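What you see is the complex with one protein chain gone and the rest in place.
Let's look at chain A:
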Amino acid sequence: MGAEENRYAFNSNTFDMDGVEIPFKDGQTIMDAALAAGIYIPHLCHHPGLTPHGSCKLCMVDIGNKCMSSCTTPAVAGQQVSNNTPVLNEARKTITQLLFIEGNHLCPSCEKTGNCTLQAMAYFLGMLDGHFPQFFQRREVDASHLTVMLDRDRCILCELCVRASREVDGKNVFAIAGRGVTAHLVVNSPSGKLADSDLETSDMAAHICPVGAILIKEHGYEIPIGRRTFDLHQVGEIGLEKVIQAKARHTNE
């Protein structure tokens, strides 16, 4: 009886998502409550434990007549939320296409292929092509660091590395600079080079990149096709972050 009481005290509030009643704690976002309940909302820039960012917009849900980012919107008791609808998933596919055409996402030549969350998202949403004209932007590659390299062509500005570096180890290595379509990832070192930063391969920031923008040097194509993260898993599985993080770390790195 005591445990039962506790459970109700903890989850005193619920909201409705796609007809399922989801419990939440006060102040919890819709995203965190849904994930805790084992329900997936597509997302790229959200990572449990890091401050929500709200840049990728894949996690948008319908609340009443409004479309909101579920990673930044607090849950409210009795809310009616739509998540897994054809209209929302089609909009999410369009956003994913925009991310693909904005950078140079040439999967056949990328080390991250098969382990890339953006690519897995595109598979999940059934994206066949980029639909829009390619930007073919030219961005700087920073290979100055001894063990980590930065290919800005693939960066989707999710700020996961920025937040991991700021919030987890306090090194504050990364930031986003520039405005509009020229926004890009920069390194907070006097020279702007990765070599002059405190970044180490043991940092979460060196491994959290969901795409092939931050890569560990001298480790490429080590996992056989068929055994890569998204050969074995779907992006919609709950708690996949641990699997992705474990796979991103190499022995002897």
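To be clear about the criterion, a contact is a pair of C-beta atoms (placed from the backbone, for glycine too) under 8 Å apart; a residue touches a chain by one contact, two chains touch by 3 or more; residues count from 1.
By definition in this document, contacts and distances are computed from a predicted model.
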item: Record-based protein name (UniProt) of the chain missing from this complex, from "Na+/H+ antiporter subunit A", "Cytochrome ubiquinol oxidase subunit I", "Light-independent protochlorophyllide reductase subunit N" or "NADP oxidoreductase"; value: "NADP oxidoreductase"
item: Given A:Phe15, A:Phe100 or A:Phe174, the one touching the chain that is not displayed; value: A:Phe100
item: Touching the absent chain when the full complex is considered, from A:Pro86, A:Pro133 or A:Pro224; value: A:Pro133
item: Hidden partner chain, touching residue among A:Gln28, A:Ser82 or A:Thr113; value: A:Thr113
item: On chain A, residues whose C-beta touches the chain left out of the figure; value: 100-101, 104-110, 113-114, 119, 122-124, 126, 128-131, 133-134, 136, 138
